[in-house]
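What follows is a set of notes on a single structure, which appears directly below.
Removed from the display is one protein chain of the complex; every other protein chain stays in position.
Let's turn to chain A:
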Amino acid sequence: MQKTITEPNLRLLIDTLVSEGKRVIGPKAAGTMTLYEPLSQGEELNLGELPRRSAKEAFFPLCETILTYERDKEGVRVTDVDPQAIPETVLVAARPCDVAAAPVLDSVFSWDFKDEFFLERRRKTTIIGLACARADDACFCTAVGLSPGDTKGSDLFLAPLTDGGYRCDAITEKGEALLAAHADLFSDAATAEPLPLAEPTLGKLDLEKIRQWLDTHFEDPLWEEIAARCAGCGACAFLCPACHCFDIVDEGGEEKGARRKSWDACGFGKFTNHASGHNPRDVQPSRYRNRIMHKFKYYVDKFDQRLCTGCGRCVRACPVGIDIATVLEEINSK
């Protein structure tokens, strides 16, 4: 179904959803940057800037408690956190490159083990994607087969119009349902033209060729060449919409504490450190190789999907200027 919505009505939609008790997450000004954060009113929606961190936090928070323990006279009590308590959520105005990562992550979180926290959040979230009319020189969604107008992963999809409103397409049943429930805020199909889509500058990459090269180049001087400079921080992985490694730790004391799940990164020196002390990825080049292999080979082999949507966040954030698009271009040219 296709409708249109004005910007004031989009903000009103957020107010309405909040008043219905839903958790609404969208781009919001946060000091020197914009982040996807819970909105308490439509007025807070900040559409101008690309959020610094990706939208994956809507399903895969930076840190979450999965159980708590407590000891008293009676003994030890362990309490599971109930995923059912996760609230109904609407993720609004998320970039196509963020949204496209969500269905990719579904594969790994519902594979040999079903991550109920992730899956419950996914089930309870309706995603309103927003097409990009602007891209910067780090954006390369088009090079990895997506686009600033890609609806992959969106339930509803907004495309900005020349008159300041948005064309609104329902992509899934969830989207249809949201449209139907708030029909008064939408009007009929657009008369105004959609704004032209952003045009990321990087040329198309041959992703199958890249995968084939990776298949046969586990050992290659390229890894040292590119990754000797890698500082081994988690900035690239933490900001990435598709990176999903996490750590589970128990924190607290003898009397009480919690088991928590929080983000981890393959760039960290201790990431694969074994209890024996042996670390199979003992230098940065082998860690960076894993980053590329995981995104463009292992995940493709296993789930036929790629762990990169070309959002450019890692490119913007890397403190030592490592540019994944340059790495891909280089492999592509071999």
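Rule of thumb we're sticking to: a contact is a pair of C-beta atoms (placed from the backbone, for glycine too) under 8 Å apart; a residue touches a chain by one contact, two chains touch by 3 or more; residues count from 1.
By definition in this document, contacts and distances are computed from a predicted model.
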Original post:
Can you tell which of "RNA polymerase sigma-70 factor (ECF subfamily)", "Iron complex transport system permease protein", "Fe-S oxidoreductase" or "Nickel-dependent hydrogenase large subunit" UniProt lists for the chain that's not drawn?
Top reply: "Fe-S oxidoreductase"
**OP:** Give the residue, chosen from A:W213, A:F268 or A:Y298, that touches the chain omitted from the document.
**Re:** A:F268
Subject >> Of A:A138, A:L179, A:L214 or A:I331, the residue in touch with the unshown chain >> reply: A:A138
Original post:
What is the set of chain A residues that contact the non-displayed chain in the whole complex?
Top reply: 30-33, 52-53, 62-63, 137-138, 224, 228-229, 231-235, 238-239, 247, 249, 251, 260, 262-263, 265, 268, 270, 283-285, 315, 317, 319-323, 325-326, 329
